[in-house]
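The structure follows.
The complex appears here minus one protein chain, its other protein chains still in place.
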Amino acid sequence: MFGYILRRILAVIPVLLIVAIFVFLLLRLTPGDPAAIIAGDMATPAQLERIRDQMGLNDPLHIQFITWMGALLQGDLGVSLISNTDVTTMIGQRIWPTIHIALLTIVISVAVAVPLGVLAAWRHRSWVDYAVMSFSVLGFSVPVFVIGYLFILAFSLTLGWLPVQGYTPPTQDFGAFLSRAILPALTLATIYIALIARMTRASMLEVLSEDYIRTARAKGVAERRVLFRHALRNAAVPIMTIVGTGFALLISGVVVTESVFNIPGIGRLTVDAILARDYPVIQAMILLTSAIYVLVNLVIDISYTFFDPRIRY
Amino acid sequence: ETTLTAVMHSGLRVLDPVITTAHITRNHAYMIYDVLVAVDENFEPQPQMAEWEISDDGLTYTFTLREGLLFHDGAPVTAADAVASLNRWASRDSGGQIIMDFTESLEAADDRTIVWTLSRPFPAMLDTIGKQSALPPFIMPARVAETPSDTAITDYTGSGPFRFVEEEFQPGVSVTYAKFEDYVPRDEPPSWMAGGKVVHLDRVVWVNMPDAQTAINALATGEIDYMEQVQIDLLPLLEFEEGVTVEVRDPLGSQTMGRLNFKHPPFDDVRIRQAALRALGQEAVLATLMGDPAYYSLCGAIFGCGTPLENDTGSETLLAGGDPDGARALLEEAGYDGTPIVLMQPTDVSSLIAQPVVAAQALRNAGFTVDMQPMDWQTLVTRRASQNAPADGGWNVFFTNWMVPEVNSPLISPMLNGRGDSAWFGWPEDPEIEALKLEFIDATSLEEQQEVAARIQAHTLEQVLYIPLGQYVFPQARRDTITGMIGSPVPVFWNIEKAE
Amino acid sequence: MQFKSGDFATAPTVLEIEGLEVSLPPSSGLPPVLQGINLRIRKGETVCLVGESGSGKSVTSLAIMGLLPKDALAVTGGAIRLSGTELRSLTPGQMRALRARRVAMIFQEPMTALNPVQRVGDQIAEVLETHTPLDGAEIRKRVTDVLEQVHLPDVERIARSYPHQLSGGQRQRIMIAMALVLEPELLIADEPTTALDVTTQKQILSLIAELQARHGTAVLFITHDMGVVAEIADTVCVMRHGVLVEQAPVNQLLRNPREDYTRALLKAVPSLVPRAARPEPTQPPVLQVRALDKTYGGGGLLRRRPETRAARGVTFDVAPGRTLGIVGESGSGKSTVARCIMRLIEPTAGEIRLRGTDIAGLSRAGLKPHRRHIQVVFQDPFRSLNPRWTVGRSLTEGPLNYGTPRSEALRQARELLALVGLPEDALDRYPHQFSGGQRQRIAIARAVAMKPDVLVADEAVSALDVSVQAQVLDLLADLQNRLGITIVFITHDLRVAAQICDEVIVMQKGEVVEQGAAAAVLANPAHPYTRALIEAAPGRHWDFANFRALAPGAAS
Partner (left out) sequence: MNSVPQPASALQWALRALSLPRRWKFGLGPALAALVLVAIVFVTLLSPWIAPHDPMAMNPLGRMQPASGAHPLGTDAYGRDLLSRVLIGGQVSLLIGVAAAAVSVAIGLLIGLVAGFFRLADTIIMRIMDSLMAIPSILLAIALVALNGPSITSVVLAITIPEIPRVVRLVRAVVLSAREEPYVEAAIALGSGMPKILLQHLMPNTMAPLIVQGTYILASAILTEAILSFLGAGVSTEIPTWGNIMAEGRTFFRIKPELILWPGLMLSLCILSINLLGDAARDMLDPRLKKRAA
């Protein structure tokens, strides 16, 4: 097992290499010219050309790649083409809001969705089941921004309980952090609650017809314990997968919520960088997210063996 | 400590005001840098950092720096700093380039005196170095101004009324300015970029809110104090909001326009260009773009309405809502063969979304075959630079906006460059417009200038160098606690007071 | 033979069932599964419930527990009273409080009845946590005690194991421990010892007897093993087709069975006396196992857990058309050997020659052509049938793989079902709709359908009632005669071993301790363990088929 973990952590290296090459090529395939964004509308073709030269965008692809990889191997992610800021600094500024909100979202989602899903499976085809289903359908099909706007309308504008926008680091003032992070987290959580609740329900339904559930009942174990201790753990593997991939997705930033609640997270950073073709930032962001994914997935995979001891690697 | 939080029209990313013409960077530069000369609300150049004297032959300009000017690092501003800054600016700005063509010498005579000698008179000299857009000559320390003009600067020391707080800068998210305590304002009352820049605030924070409704909500709850632009469709949300005022600060606004590609059929044929002009009407475009007539005006003048050179020769059909029949006749005459015209539609720039959609429909109405291709702005920016055939990665039409001060003179309007491949995208090859511009340079009085401008207007619309589609302005919104804002095309933060 | 001769005339009634009827949903249009069951168990009494597989024994016990599958079966009539309380009128909460504390049940199929993702120790501890105020340490101690009481070796390791890491018999003992730990008033045991070797079985039976003596526990014991009945029953009930056909004190029932069905049942009990030896084989062995070793790896997140050496140096040969019996202690590695021979797990060392080829090291693809020649009936019939597949689909899977046309395969399947005594409509039903014994018959039919050269049968008949068992054994014998199938027969039941095996090997702790012709090994055991095994065979002094005691000395 220990060897497995080590192998998996080492696997980050080839994964990042593949991603690096892929992203590098992909970026160079997309049209767009960071020089143009820097120079603004009035620039003449000659000026653009000079800026491009200056930024090394006119070098042959392999030279650009080697330069970038060389710097990367020394831990240097480069400098933003647009703002001239160090990419590491930029990401450092922007990643914490995303991580904090992702964590809060996942905690809320799991805390709400799993019990809901369990309940729905337990009362299969009852009104609880249908209520969970309807809620999930809304969660799936209503655009995130609508949910966000509605929350703001209700909690900030009408009731005046919470601020409309912004972000305060929890390390600075936890109360302020919560009051600002709770709405974005709830907004994101609606989708995840929907998804996780449905997944929990589906998975629980399979498990509840198993013999060992009957055994647990024969032991006189309280129904709640039967559901949560016996059934849920057996149903956990797909649920964990959804939670894990969902968390990974959240960590890479959710642009819509970041916009609606004006959170300076990496989702916006990535999209802004893509729209500005700020190559070093895009490349760094994608490398970072894939590294995160590899690690989150490792955690998920290890959690499988915890939930289901029959799974071996 | 008073902090004013403002939501600007976009996020600040590029910090070098010479390398880019982006408005947000120019606005930023007005915070932290100062200028020698500035145009006031009557389009008159006024002294700012420097007074000037012009020799009688109109060839020598002597600028004398005001006393007590300091950079944010405490060093005094010297003539050498100014010369270096002017040189860097002139290597980028089109107006600056013209002046440099006529420049004999530009030197620092002593610490406070700059002597600029020309080889021939250039009546628009002060207008050009005093202009407020797109690239005004900001004064930086000489060590910074020595950076080549195609390399971005990394030292943000200025001598303006605010200091840039570098530690708190998050590109594209927020930027913080602190009052520069040692700044010595002029005594005159402020007027546009001229006059005294008296700062009453301790800090100004610009935040970028990509979601317009969030900004509106934040303004309503008092989390922010000021919004530079309010989308017209969202105005009803602020209408009944207590403590918030919506008003227009910029008297001129912007001009929206279409540009055709002269290099490739069908728009290499002037009749088909004219057909395109006739197909379009300003009202439909503006109504879709802005919604509320209070914030747009039909304007056929290429130099903008409300400017000294205003003239609307040739724009009758545009103002009358288009003339599809006339357009069709022209197409017929030119023998348009139905080749689809590639119309580029930027989808991520909100002030450019409506024009292509409305125009596509109008062009189709007049008998054009239109292939409207949606793309993000970056793709558009790359593609518009391509001189390939439209079917092969090139293009036929796209739309853009300029602030009126960026097009209000033939000397600065990029749309009136007729030098073929080195002209602005679209590449008109038009010696006549170049000749007209030279005539304009030589005009010494406003009347003479207006006369030449009228001919330029007529020529431009006849050749369809571009299609002006009217003028619009976004209102701003502020909390009523904010007072003393001066009206100007560039939003400035001096003179503002904030009540607690 | 000494039968128990308890007198319960004055003992208070613990369980009373009157006119119990259990039915499928009305929409099915089928007759009730149980009809008019009347049953009474008094304090300290052991009632053995025997009868045909599928006759409703498990359903009866589930009905008592109130655990019938919700959508499929329901009590539609009658009364179930526990010490006077009508169970059917209790609220779910009251019923819950009663389970495990006052009525406990040992389920028939231990693999599916244990939660696969919880350590078995925790599963037992949970009963205590739910019903007693004991603290953690006391609970741990009690768990260890009860595991020792059911004679599990290496209690520490077992308590820490997950069900899939235990042998069939070990799991069954976990179930037993779970049911006994609170010393209930009424214990329902649904074939609790089918997966146990006779020595362990004997210990378990005496454990239950002890409990009974101490607390006056009433026991409802469902079994197929008439030997066990003879050993432990006070009263015997015989069921068939959902009806109780006969109910009598054990003495009377074994001596003078009233009903024809009971007589038939008893006549089918195989004798412990080995059958006459068949002529020595002349052909070379079809299966040769040489020095087979299997070690289950430790694992553990950071620290390596100790390993289990489940098989060590197992060596044997089987000639074509012969039957090899493997008997031995539960957990001695019998199933492990079987799974190695099948190459379902990788042997750690050794050779397995099937028709001359060593298959121990073959790849998945390399194995494929050999698969059809060797088939297995798993110890755990339910899990080995895909719950989403109809029986018909499972039965035809193998033949279809080797090119039999579908119609032909279906025809065969139907025949086989008839052979193993299942109705034809079983083809369209799903495994969960069958009783334990029925599932086992399906599994046998599936293996036989392949007409293999070698059939490995892991406890293939232990869940069958003796009459069906006899049919199935006849079926196997017949196949062997006709097709020359070689059978490796793993069993706990020495009677069965005695009747069908040519050779027998005896395993203990992963090693073969004795090996030889069945007659020799069973009649004159050399190894002390073998001797203990035979000593422990239940009812070995009774001649069931003739309703009388055996002449002394005949069995040993």
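A few notes on this one:
Letters A, B and C mark the chains as written, and numbering starts fresh at 1 in each.
To be clear about the criterion, contacts are C-beta pairs under 8 Å (C-beta built on N, C-alpha and C of every residue); 3 or more make two chains touch, one makes a residue touch a chain.
The structure displayed is predicted, hence computed values, not measured ones.
The undisplayed chain touches these shown chains across the complete complex, A, B, C. Contact with the chain not shown here comes from a single listed residue; of C:R142, C:R240, C:R446 or C:R540, that residue is C:R446.
Which of B:V83, B:A124 or B:A212 touches the hidden chain is settled by the complete complex: it is B:A212. Residue A:V237 is the one among A:L103, A:A131, A:V237 or A:I302 that touches the chain not shown. From the set B:T113, B:T245 or B:T288, the residue in touch with the chain omitted from the display is B:T288, counting the whole complex. For subunit A, the list of residues touching the undisplayed chain reads 7, 11, 14-15, 18-19, 22-23, 26-27, 29-32, 124-125, 130, 133-134, 136-138, 140-146, 149, 153, 194-195, 198-199, 202-203, 205-206, 209, 237-238, 240-242, 244-245, 248, 252, 256, 270-271, 274-275, 282, 286, 289-290, 292-294, 297, 300, 304, 308, 310-311, 313. Although one chain is hidden here, its contacts on subunit C can still be listed: residues 24-25, 27-30, 71-72, 111, 164, 339, 342, 344, 364, 368, 371-372, 374-376, 378, 380, 383-388, 390, 397-398, 401-402, 430, 432-433, 443, 446, 450. Touching the omitted chain from subunit B are residues 212-213, 231, 233-234, 236-237, 283-285, 287-288, 291, 345-348, 353-354, 357-358, 360-361, 372-377, 379-380.
Everything that follows uses one rule, which is that only the chains that are shown with their structure count from here on.
Taking subunit A out in thought, with all other chains where they are, the connected groups by touch are B | C. Compare each chain's C-alpha centroid with the centroid of every protein C-alpha atom shown, and the nearest one belongs to A. This structure's chain pair with the greatest number of C-beta contacts is A-B.
Chain geometry summary: the mean Cα position of subunit B and that of subunit C are 89 Å apart.
Distance between subunit A and subunit B, defined via averaged C-alpha coordinates, is recorded as 39 Å. Each chain gets a centre from the mean of its Cα atoms; for subunit A and subunit C, those two points are 50 Å apart. With touch defined as above, subunit B holds no residue shared between interfaces to two or more other chains.
Residue positions of subunit C in touch with at least two other chains are not found. Subunit A makes touch with subunit B in their complex at residues 30-33, 36-48, 50-51, 53-54, 80, 82-85, 90, 93-94, 145, 149, 152, 156-157, 160, 163-166, 259-262, 264, 268-269, 272, 275-277.
Those residues of subunit C that touch subunit A in the complex are listed here as 65, 67, 69, 92, 96-101, 104-105, 107, 109, 112-118, 126-127, 130-131, 162, 164, 175, 178, 299-302, 382, 432.
Per the touch definition, subunit A reaches subunit C in the complex via residues 1-2, 209-212, 214-223, 225, 229-230, 233-234, 307-310, 312.
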